[in-house]
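Here we show just some of the chains, and they stay where they sit in the whole.
Here the chain labels run A and B in written order, and each chain numbers its own residues starting at 1.
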Amino acid sequence: MPRVITFGELMLRLAPEGYGRFTDSPKFLATFGGAEANVAVSLANFNIDAAFVTKLPANDIGQAAINSMRRFGVDISKIKRGGPRIGIYYLEKGASQRASKVIYDRAGASIALASPDDFDWDNIFDGADWFHFTGITPALGGNLPEICETACKIAKNKGIKISCDLNYRKNLWSRETAGEVMGRLMKYINLCIANEEDADDVFGIKADDTDISGGKLSHDGYKSVAKQLAERFGIDKVAITLRGSISASDNNWAGMLYDGQEFYFSKNYAVHIVDRVGGGDSFGAGLIYSSLAGKSPQDALEFAVAASCLKHTIEGDFNLVSVDEVIKLSGGDGSGRVQR
Amino acid sequence: MPRVITFGELMLRLAPEGYGRFTDSPKFLATFGGAEANVAVSLANFNIDAAFVTKLPANDIGQAAINSMRRFGVDISKIKRGGPRIGIYYLEKGASQRASKVIYDRAGASIALASPDDFDWDNIFDGADWFHFTGITPALGGNLPEICETACKIAKNKGIKISCDLNYRKNLWSRETAGEVMGRLMKYINLCIANEEDADDVFGIKADDTDISGGKLSHDGYKSVAKQLAERFGIDKVAITLRGSISASDNNWAGMLYDGQEFYFSKNYAVHIVDRVGGGDSFGAGLIYSSLAGKSPQDALEFAVAASCLKHTIEGDFNLVSVDEVIKLSGGDGSGRVQR
């Protein structure tokens, strides 16, 4: 069983029940999530030995966060306990023309205040095959850019493959800082995951002729972005998620993979959305799984897109689907007929 | 901050959870609503100084009704307490081909038994800029037709603009009585809101070539209805909501505004419905807000239609959206992408 390490923030996610608005909701569904944690849980559900690294407060809320991942078999033994608090994000689910809304309350979280000494990367990477993080982790500031770079270096030295999802968050850092920091980290990356906006926001890499809101996607534009990313930083593979937002309830969902030579496009799914948060993360998990499983580029991409298509039908950040379920969908059965 | 007075009934709304049927539901969601109350709450959410006038029993259920509006900043100081009971409506939410069902239990409500002495309109209208009611208020019978007429007269004398949504309810009165009473009140009205059926039901004003159930709407038919309404009663502006009912889950939604000279048609929204009750009321609130904000006819209409489009995505009678959210949608972003 291959071993994957992911590193980032795990937040408490507070969401009104159903389609309730923040200003009128007496209950919050309390789950946990975060880009890299979501990848770890998805991988554990694929029966990968996935470990998640973060720092969480040594109180019961920190413990609840750990329990939420341990439930699905993620190795949580590398999590550092301490610091003042767990970060929070509030999620209000949208519908039809009303967009989902996210309010972040992550400043001062234990992970954001972590020190380099909190993580013994030699120990953490012992026995690992893959390392994954996203642009959010260094964006948390403090020592995180440095910690990420240290982790990348040590992983590289140990021959561990590294993947990174650009995941630009404008609330966390400026385009300038992001470009500078991520630019430094890119050289360690084997697999880069992005969407068109990320590449532009972080590195000023632009595609032509695409209109994301209108739901129309230009294949050539995506090819151009992927190629620029791969060439500028010497990355092996670049994957891009293609989301066509019709409304908060209905999206088109597909992906593209560039392996340095060819461009692969997946089939497209018309998704009726239950919860789209974590869609990109589940795509990343699908790619990592596929890579470790030695799938062909086209198969790897189809697996990742099918996996993340299914994520859109599941409440919460975590993608709770098995390899069998993904393969069944990527193999063509999206009819939704009852499985008895 | 302009001040708007609305007058009507506030009912307890009892709805099975989810898609439960009345005959098999152990819990009711207990909210409150009513055509004019809904307008007041929507206006308060637009930061308008909105006051709601009604009569509610002096018990805890009456107080709960008041609290539900006060929560959103509606001025409830003009509400009269007393009388025997609060009216109720039971709502069973439909889905797909199954229609939503409403059962009214509003007879004998405190407001329906109100006396002219219960409302001191001189005091109530002090400092007000706009007065709004709907055809439901006089339809409640008793002294309500007289009270409405008194209110209209006093408002008119004070130079307050008056809007009325025809809102014909066949359970409350006959077409004949409605035509007679509403005919008397129309002469005070500056802005009349209706749908095609209302104009026909109340005043026998018909449009041609339209098939509402089939989802096809004839623009010329609506123009004809609006023009007849405006001319017969000397109304400044007539607005008509254009609903294309595909199913209980999916509707088309648009509007038309006639300002005595031109006919304006809004863009159409394909809405995936969370809760359509109060859709027309939120359209009215949007128009009142737009008028007070001095928007152009086309902008006013687009604002009202976008506001009421969003209402369809929110549980309960009340439209809990801000001006910013409406403007974002009317400005073209209905893609439902997550707002972070």
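List of remarks:
As a convention for this text, a contact is a pair of C-beta atoms (placed from the backbone, for glycine too) under 8 Å apart; a residue touches a chain by one contact, two chains touch by 3 or more.
Since the structure is predicted, the reported quantities are computational estimates derived from the model, not experimental observations.
A single sequence accounts for all chains of the complex, and while 2 copies are shown, the assembly in the file contains 6.
Quick note on the criterion: only the chains that are shown with their structure count from here on.
Inter-chain spacing, taken between the CA centroids of chain A and chain B, is 44 Å. Touching chain B in their complex are the following residues of chain A: 18-21, 23-24, 94-102, 104, 169-171, 212-215, 245-250, 276-277.
The residues of chain B lying in touch with chain A in their complex are 71-72, 269-274, 306, 309-310, 312-316, 318, 320-321, 325, 329, 333-340.
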